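Of the protein chains in this complex, all but one are displayed in their positions.
Chain naming follows the written order as A and B, and within any one chain the residues start at number 1.
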Amino acid sequence: MRRDTVVALIQRSLLVLLILYIVLPLLVPLIFSFSTLWMDIVPEGFTVRWYLKIFDRPKYYRGLITSLLVAFSAVAIDVFICVPAAYAINRLRGPGGGFLRAAFKIFPLIFPPIVVGTGFVQAFNRPPLAWSGSLMLAVFAHATLGFPFMFRNVLAAFQTIDERTLSEAAASLGANLWQRFRYILIPNVIPGILSGSLLVFAISMGEFEVTSMIAGFGWRTMPLLLYRSLIDDIRTASAISGILIATSILAFLGMTLISGRVGAGKLRAAGARE
Amino acid sequence: MRRISHEWFFLIPITVFLGLFVFYPLTRVVLRSFTDNLTGHFTLQNYLNAFTQTRYLGSLKNTLWFAGACTLVGAVGGTFVGLLASRMSPKARGMLLSFYSLPMTLSSLVVAFAFIVLLGRNGVFNIILNRYLGLPKFDLYSWHGLVVTYSFYNIPLMTLTMASVFLNLDRSLIEAARNLGAKAWQVWIYVIIPVLAPGFIAGISIVLAGMLAAFGTALALTGMAKSLLSLQIYSHASESNYNIPQASALAVVLIVVIVGSLATLNWIERRLRPGGER
Partner (left out) sequence: MRDQGARAAVEINAVTKRFGNVVAVADFSLEVQRGELVTLLGPSGCGKTTTLRIVAGFERPDSGRVFIFGREVTHVPPERRDVGMVFQNYALFPHMTVFQNVAFPMRIAKRPKREIREKVREYLALVRLEGLEGRYVTQLSGGQKQRVALARALARSPKILLLDEPLSALDAKIRIQLREEIRQLQQKLGITTLYVTHDQEEALSISDRIVVMNEGNIEQVGAPTEIYFRPRTLFVASFVGTMNFFTGTAVTTGGEIKLKWHEVLLSLPPGANVKPGEAISVGVRPERLSLAFDGVTIPPGHNVIPGDVSFVTFLGSIMRVEVMLADGTKVKIDLPTKEGVNPQRGQKVYLCFSPDDAVVLKT
């Protein structure tokens, strides 16, 4: 065999191995969730029984709906606070802007979920902030955990489009602040907003740590149900894992699609047809 | 007279949000850490406990060892994969890095579940190891097991950072150094390492900070069996032995540990930076 064929072969197999490192742990719960029996190395039988169970029993499908509701609300809040903030902070000149940009970067590091949870457990248990155990508090918690990701994506979008010059051009053409946002800025940063939204959504769907600390009696999210079933119902656990893995994969497919379209200029074409 | 520029109004939503959901809870945590659980009076007992009681001291020690080990594995693995990724064709690299972005959003419980199926007592790999290779089973529920499981987050995280760091390494710098007569090891010492250092340290800062506070997967795998600082906080804040002031004090200790670690890494980075403080 020629030498470079060997090298190519090694490279190819290395790539496969590196990808397997990620894919295998994701694939296993999926296979598990579709098999009737898996006692040995090879699983047996194909079934969607475990998934049907989730859609059958109120406890589980309510959990799914709760998770979706919380995730969508957290995304909405993060969009609402991060798009204006990223716009403003991208514009701030001088040390103030630099400080804020750095602060948002290290914020999630020094304020990790366990600290967010410890804070949320005790901060919202008396009027006027008596939100303990409410679903709203979970929404706020997920928005708190997610906003750095949203902020980073939107800020990067504002930075890459040279927002200041585009805004000035639009202003010199007669567009006021609202029109600049509506016609120029939003269409250009929408890929960043969408990427950030998918990220926050996926994180929220899988969030267990803080949710378990502030969970009320009236509601359960998917990860909370997964935690219970890990102990006593491994089959349901596999189906819930399957749903959560699918969410993550879909979110990343979406983000890849968005960045690919931006790269190819297709999104611009699509956005401008309006 | 200067008009207030409109940018500041755009900061109102995030200011309100951060005030309500970050600074206010954080203040509560700090204040409550100085109160007695039963009487509510001022006390330093919670901090005293944190540094005298063996369960807390032990958990702090465990946390530092565990986070250190996880960071080491993540740094070595991520640097290796990142280097490989930077040498791949753009298409292969794109595919690899897409896959390596996946764990970032994955629920800690899903990862725990995946590793139970793969490496649990009757996990697929353990059966293969034991039955066909005659090797002893891998114990997922040990410290090693936790490090291996958490590497599923850390190696990809580090890979993403290092791949872009290696890609941004300007090849002409290396060529210029070689052209100026530097030997291979000198190129590494004087050019490559100083150029890579900021990205590398930023990467391990994120991994280390995350691991100092991690607990979801550990809780799902080993319950409270492995004493980590984060798990101690969790048990006091939300489980049977409810003691919010103690949890708060431990949380403050955790924040101080994280800030201290990040500051140390930042200090090292500034020393390594070309033309930085010596």
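Please note the rule applied: a contact is a pair of C-beta atoms (placed from the backbone, for glycine too) under 8 Å apart; a residue touches a chain by one contact, two chains touch by 3 or more.
These numbers come from a predicted model, not from an experiment.
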Identified contact with the non-displayed chain, of A:I22, A:I77 or A:A170: A:A170
Where the unshown chain meets chain A, residue by residue: 161-162, 165-166, 168-176, 179, 183-184, 187-188, 265, 268-269, 271-272
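The rule we apply is simple: only the chains that are shown with their structure count from here on.
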Distance between chain centroids, defined by C-alpha means - chain A, chain B (Å): 18
Residues of chain B that touch chain A when the two form their complex: 6-8, 10-14, 17, 20-22, 24-26, 28-29, 32, 81, 84, 88, 92, 95-96, 98-118, 122, 124, 127-128, 152, 155-156, 205-206, 209-210, 212-216, 220, 230, 233-234, 237-238, 244, 247-248, 251, 254-255, 258-259, 262
Complex contact set, residues of chain A against chain B: 11, 14-15, 18-19, 21-26, 28-29, 32, 38-41, 77, 80-82, 84-85, 87-89, 91-92, 106-107, 109-124, 140-141, 143-144, 147, 177, 199, 202-203, 205-209, 212-213, 223, 226-227, 230, 237-238, 241, 244-245, 248-249, 251-252, 255-256
